[in-house]
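Everything below concerns the one structure shown next.
One chain of protein is taken out of this complex; the other chains stay put.
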Amino acid sequence: MHVRAINPNTTESMTAAIGRAARAAASAGTTVTAVGPVMGPASIESHYDEALAVPGLLTEIGRGEADGVDGYVLACFGDPGLDAARELASGPVVGIAEAAMHVATLLGRHFSIVTTLPRTIGRAEELAERYGFRTACAGIHAVDIPVLELDLPGSDARRETTAECRRALAADGSDVIVLGCAGMADFCAEVSAELGVPVIDGVAAATRLVESLVALGLSTSRRGEYAKPPVKPYAGALADFGLGTGVR
Amino acid sequence: MHVRAINPNTTESMTAAIGRAARAAASAGTTVTAVGPVMGPASIESHYDEALAVPGLLTEIGRGEADGVDGYVLACFGDPGLDAARELASGPVVGIAEAAMHVATLLGRHFSIVTTLPRTIGRAEELAERYGFRTACAGIHAVDIPVLELDLPGSDARRETTAECRRALAADGSDVIVLGCAGMADFCAEVSAELGVPVIDGVAAATRLVESLVALGLSTSRRGEYAKPPVKPYAGALADFGLGTGVR
Amino acid sequence: MHVRAINPNTTESMTAAIGRAARAAASAGTTVTAVGPVMGPASIESHYDEALAVPGLLTEIGRGEADGVDGYVLACFGDPGLDAARELASGPVVGIAEAAMHVATLLGRHFSIVTTLPRTIGRAEELAERYGFRTACAGIHAVDIPVLELDLPGSDARRETTAECRRALAADGSDVIVLGCAGMADFCAEVSAELGVPVIDGVAAATRLVESLVALGLSTSRRGEYAKPPVKPYAGALADFGLGTGVR
Amino acid sequence: MHVRAINPNTTESMTAAIGRAARAAASAGTTVTAVGPVMGPASIESHYDEALAVPGLLTEIGRGEADGVDGYVLACFGDPGLDAARELASGPVVGIAEAAMHVATLLGRHFSIVTTLPRTIGRAEELAERYGFRTACAGIHAVDIPVLELDLPGSDARRETTAECRRALAADGSDVIVLGCAGMADFCAEVSAELGVPVIDGVAAATRLVESLVALGLSTSRRGEYAKPPVKPYAGALADFGLGTGVR
Amino acid sequence: MHVRAINPNTTESMTAAIGRAARAAASAGTTVTAVGPVMGPASIESHYDEALAVPGLLTEIGRGEADGVDGYVLACFGDPGLDAARELASGPVVGIAEAAMHVATLLGRHFSIVTTLPRTIGRAEELAERYGFRTACAGIHAVDIPVLELDLPGSDARRETTAECRRALAADGSDVIVLGCAGMADFCAEVSAELGVPVIDGVAAATRLVESLVALGLSTSRRGEYAKPPVKPYAGALADFGLGTGVR
Partner (left out) sequence: MHVRAINPNTTESMTAAIGRAARAAASAGTTVTAVGPVMGPASIESHYDEALAVPGLLTEIGRGEADGVDGYVLACFGDPGLDAARELASGPVVGIAEAAMHVATLLGRHFSIVTTLPRTIGRAEELAERYGFRTACAGIHAVDIPVLELDLPGSDARRETTAECRRALAADGSDVIVLGCAGMADFCAEVSAELGVPVIDGVAAATRLVESLVALGLSTSRRGEYAKPPVKPYAGALADFGLGTGVR
């Protein structure tokens, strides 16, 4: 089985880290590849970045199809382009916010999300609502550290994330933590050990869910909404996404 | 006051029709311009199309800012890129699905949406939920006519849309109709006359709402989520969307 | 176009202030008149006051119909008698709570309401739920100043309202403020300037929404619930509201 | 214990029928009185009627207080003026829609409401939502018979109501019926016998709930929202409702 | 009329206290009996305890049927086995959480629940949601005292419960208190007197509700879900619950 984790931003060190997290979570027999897009933002910290990450991400789905990939992980906590990716891919596609929230609800009554920048809280809240977890999600908190500074040498990110998780559990009365950024995957074990509660990294969770769907022979329904998108002309810099291109 | 209606697809006849509908709805003193993007799909009929319409749409926001536009209408019923456009634009931005649903709830207990393709029903449902109108929206129906065939000579679209609206009122017990596509703006008066209920065209509704916000001195909040997006490097075909470009 | 703002209480200085706010918000070509009822309470600060403001308010709708009014603003934040007014009026009717909440959701993720007396919080919460904005409304707060003391010479109301709005933004994580009383219309610009977020006055918002509906040729649906009320005998002090009277 | 059922319309035969239903439901030791108002509509079939029934209803609360009444039943399925009545009355006040829905949820998974006129369905739906029973209420249906024709000699109302209840059970997959009009109290036993499911009459249900609250020493909370309304000047035909009058 | 209160745990002093509370609440003509099960846990403080209390509780329903009991109170705030008991009993069955929450919503806008152990908060929240009271329930709080220590000589439970109720009213902005444990029935009057708000004991509330249902001739619907359970073989220690046994 070949699972591909797509980092929707162009920062290669983050693609590498996502690959490590996905590989650590995968089953023995699964091939995991991690890729980043050829176009788009260096990190995703706004609706603007998120929207503009999608073309590059869809190109990677197109490449994955050519490579015979069996299923995809979208490795950004905003789950950008998830519906479009599902239309395009033959195999299942799972976003890391989606995956982390689903897994969290199997482990406790309420989860708290701890993410990077405060301005992304609204999107996380919208996703929790969209996926059915408004009640299960007891709070969303931000450490106020930019995505690309999470792993800088000498960064306090790990300590501050742990502290914020501790505050979240108390304030929200929650029993599970969801880490709200692919860049926090490395903190997972440590935060869990320190706080004594399950801490979910979406990359690991999504990798396992994609594997499970593929193993069960399941993929996105083609009845109605998620059927393959109609082929049609595309103009300008995005012309390759239309009819007869290599994208699909 | 200068209101700009952005058609997120590249079909010029549709841009022209949107301009007509917006101008017909605007106040005497308002300048309305209608534009279409330089890149992206010829019509929006899938999540894939919708996602790929956003870069072109954001470019038009960037141009509008240079042109001193006061407020924007996003003229596609999926409200693509609405959050990103709000971050980028100085003035208010209103989507036509959003506008139509808001206006509908001021006129009756329940509205029904009648749209083009069945595969877009899921997105309309998601938007109704997102905007708070799950209860107000009593049903979503499709006439199963592609967007670009709505105004073909000899098309039955007008008659079929009227018939579907009639069925929707009966099946849903609703009292207001929302037309679920910018391409249906021309049908509005006729359907309303025939069925005897308010029928909302989102382009007209959004034009008036944007005008109202501008007149009241209101625009998107810059506190937190919708602050201007952080400037950063962008790669590849989308490099112009990043740091130091003309896009913003 | 003739828009009439109805103050549902009998305090003339408040009617005058509502008229000023509505006129300031209206388009150049719109005639705005503001009226107060001949019967009912001097201010609305309880469910009891609110219920007893409705007959006077409906009388004003009846008079407005005779005057050829095109649309109505109900200028009390409890939106009293809104459904009844819609049945009675030929043109659209918009309440100021409704208007303010709708407008707020076009400008940010979450709004906070800041109102006068704590005992009115429950009604505001009920309206937010009724209109679909339970999620969008992040909190409701009261400054604990009676309605008629808001504009007393030497009152601290303006300063205290600003302070409460600041607290609300922080406590609720909101990005937009809705002022929860027609008597706070004058504070709007100042609070917004001080806090740097959009602050919505319902009178202004409702005036613009009514204008928009009239301009779009839209009014309350007559299909089912909001059809004109059946004529019938009324007894006692309210006999004029029944069959054959001048009220309708 | 003295429980008073208030018919909010002025039709005396209906007041008498409500009194019979309430007395049949009450405990042996309870005195039940039924009254109708001195002002207002002959029947309640619109939002307009409902709003204008409230002053007369509140006058009856005032009289009840003078008479030492222990608790009140509001005997119209729209629960008009319920919040205002709660502020005014010393003892508990229960509406018949509220009562019927609460009782229905103790007896099955889903109830269907069968009411008189289709135009009242919206209000019933709003109440179901307000009381927390959106999920429990599986459908609302109307027999399309005016309230005052329910008990006309030779009327088909009983038969048609039974037939509509049967259709509602099948269409909604419900297991309990709520009769949506005080005028249907007489049909209750017959419909239940014929359909083999619990059928709830709100007058009976509310009478028992009020009795229960009084017996338990419980009444409306005075903390905050439902404290006694502030005394103040009232103008015009409603002047008696204000300061120093006999109403309270 | 014979109402039976079933204490689902095996602690006899608690059964006696429940009997006292139920008898104090019942009408003059009602016989109240209180029983405890022959098997199961000494107190219910976990999901595990709750699940294992159900067989004993159902045995008591079986005995009650043999005794000609007219209706049942399930006297544990988790409402264990309520659906199963409804299938089995001929008369109505009401849980004390259910009863307390229903009654609370007739008396104010929002209730707070104050219960014993923090670990039971999740169950109370689930019940509030299940019964339709997610909005009405403003908060759930725990005093952190085990059920069986509530009435120990020298216990601070009464004082601590009162203090927690006071905190809950302030933190939640609520106006009614629900005591979240059958063992707190004795505190009810004192807490109410001290705090000046309605305080609901579920045992009293449920006793009155069961009485009301019986008096109205109402019981659980047998249409569909709550029909008598199909008879079938049962194995092992629970064999008596199956075909041909004395349980039903």
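Each chain gets a letter, A, B, C, D and E, in the order it is written, and its residues are counted from 1.
The rule is short, and it goes like this: contacts are C-beta pairs under 8 Å (C-beta built on N, C-alpha and C of every residue); 3 or more make two chains touch, one makes a residue touch a chain.
All figures in this text were calculated on a predicted structure; none of them were measured in a lab.
Within the full complex, the chain left out of the display contacts the shown chains A, B, D, E. Residue E:Pro55 is the one among E:Pro55, E:Gly180 or E:Pro198 that touches the chain not shown. Summary of contacts with the chain left out: across A:Gly29, A:Gly68 or A:Pro153, the touching residue is A:Gly29.
Interface note for the absent chain: among A:Ala5, A:Val32 or A:Val94, the touching residue is A:Val94.
Residue-level contact of chain D with the missing chain is found at 109-110, 135, 173. Touching the omitted chain from chain A are residues 25, 27-29, 92, 94, 98, 102-103, 105-109, 131-136, 169, 173, 175-176, 189, 196-198, 200, 204-205, 208-209, 211-213, 215-226.
Taking the whole complex into account, chain E touches the unshown chain at residues 10, 37-43, 45-52, 54-56, 58, 81, 83-84, 86-88, 118-123, 126, 129-130, 146, 224-227, 229-230, 232-239, 241-242.
FYI, only the chains that are shown with their structure count from here on.
Chain pairs C-E and A-B differ in how many C-beta pairs they share in contact, with the greater number at A-B. Separating the centre of chain B from that of chain E, both taken as means of CA atoms, is a distance of 52 Å.
Look at where the CA atoms of chain D average out and do the same for chain E: the two points lie 28 Å apart.
In chain C, the residues that reach two or more other chains under the touch definition are 109, 121-122, 129, 134-135, 173, 224-226. Viewed as a contact network, the protein chains fit none of the simple shapes, being neither a path, a ring, a star nor fully connected.
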